[in-house]
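A quick write-up on the structure given underneath.
Take a look at subunit A:
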Amino acid sequence: MRSYAIVGNGVAAVGCIEGIRSVDADGPITIISEETHETYCRPLISYLLEGKTDTERMRYRDADFFDRMGCTVLYGSRAARIASDGTAVVLESGETVHCDALCIATGSSPFVPRFEGIETVPKRFSFMTLDDALALDGALEASSRVLIVGAGLIGLKCAEGICGRVASVTVCDLADRVLSSILDAECAMLMQRNLEQNGIRFMLGDSVSRFEGSRAVMLHGDSVDFDLVVLAVGVRANTGLIADIGGEVGRGIVVDDRMQTSIPGIYAAGDCTEGNDISLGQRRVIAILPNAYLQGHAAGVNMAGGDEVFDKAIPMNSIGFFGLHAMTAGTYTGEVYEEVNGTSVKRLFWENNLLKGFILIGSNERAGIYTSLIRERTPLSSIDFELLKTSATTTAFPREQRRKKFGGVV
Partner candidate 1 sequence: MRRVFVNEEWCLACHLCEYNCAFANSGMDDMVLALKGKPIFPRIHVEGDERISYAVSCRHCTDPICVKSCIAGALSKDGDVIRVDRNVCVGCLTCVLVCPYGALAPGPDGVMQKCELCLENSCGEPACVKGCPNRAIVYEERGERA
Partner candidate 2 sequence: MGVDFIYPEFEVIRNESRCIACRVCERQCSNEVHAWSERRGVMMSDESRCVNCQRCVSLCPTRALKIVRSDCRLRENANWTDATIKEVYKQAGSGGVLLSSMGNPNPLPVYWDRILINASQVTNPPIDPLREPMETRVSLGKRPQRIERDDEGGIICDLQPQIELSMPVMFSAMSYGSISYNAHASLARAATELGIMYNTGEGGLHEDFYAYGPHTIVQVASGRFGVHEDFLNAGAAIEIKMGQGAKPGIGGHLPGAKIVGDISRTRMIPEGSDAISPAPHHDIYSIEDLRQLVFSLKEATSYRKPVIVKVAAVHNIAAIASGIARSGADIIAIDGFRGGTGAAPTRIRDNVGIPIELALASVDQRLRDEGIRNDVSIVCGGSIRSASDVVKAIALGADACYVATAALLALGCHLCRTCHTGKCNWGIATQRPDLVKRLNPEIGSERLVNLMNAWRHEIKELIGGMGINSIEALKGNRLMLRGVGLTEKELSILGINHAGE
């Protein structure tokens, strides 16, 4: 009987477990989980602070998932190193977990720049894990002034989550706009305005130069007094286990379309990896939940002797603040179609007969049709792209394709 080990207990791990079980019903699976919680939906931690969910509802799978799946979970244990042939994981406790197939799903960790005086800040938090969120939750008071360093997805979701509970929220970022990794200036401004209307203050193109206790002195010379600070500058893939044994690592662990690392027999999935972004045609870290699951699933199937290729990875995000949603996907290169009106923006990017990416702010009905064009690499000449530009509709597909989609089992 084949045995499996998965380092990590996030969504990629669950994908991996379900992938393994789709092929192998019996082989024992050991999960090495640094966190002491059952798998939860990490993107929901801001909703937890907002009161829109709770730890029970945040479970990613039901309570008896691991039992049903025949998994042994080693909570609170950290992998120190792995055998170079992938047949064993040595834990920091000294224990060794042996396995026939191994998957690294270690995710990422907050990246904290060396701010001068950071150690003088009495209440500082990162915002990545459930424990981070619970700690922050315990520290928030109605009178709190919160400084969030980082206006990316994590920082802003945190801001949204807490702004109704505290006296003020200020977000600063060295970038000149919010969500700079996924939005252009115009779209970022729309989102920013909406956040501002809901009481969040921004200091953009500026960041903390140094901390002095509960005061941040900014690069431009201003200073901000706060009661607590959240550091959400960025994340880094946890690649150490593979790097240590000489596996290929870039910004993430390099994997192929079957989620195998450069070391045969060792697989990796999720935020710790760097796979092929088909919209870009290059490898990059795509640290989003759907990707984690899909990679994990492919890794699991292949670990169990099946054959699953996941070659449709693209970055994509659906993120809303106070009711205004931004949906983005792919890469923003090539020709552009755009519709801009007051509170909504649509930008489609295409190149070489393929849709490459899009940004939709506000109106986002049936956006998945655009996403699928990117993922499936549908030649734009095979569809009515002119119609699709103005409206995401399957009417733009040839009749025969529609017949299959809506008249058949898909």
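By definition in this document, a residue touches a chain if its C-beta (ideal position, glycine included) is under 8 Å from a C-beta of that chain, and two chains touch if they have at least 3 such contacts; residues count from 1.
The set was built so that all candidates are chains of the complex that A comes from, given by their letters.
Remember, predicted model here, so these are calculated numbers, not experimental data.
The listed chains 1 or 2 are all part of this complex, yet only 1 touches subunit A. Taken together, the subunit A residues at the contact with candidate 1 in this complex read 15, 41, 43-44, 47, 52-53, 57-61, 289-290, 293-294, 297, 316-320, 323, 325, 327, 329, 364-369, 371-372, 375-376, 392-395, 399, 402-403, 405-410.
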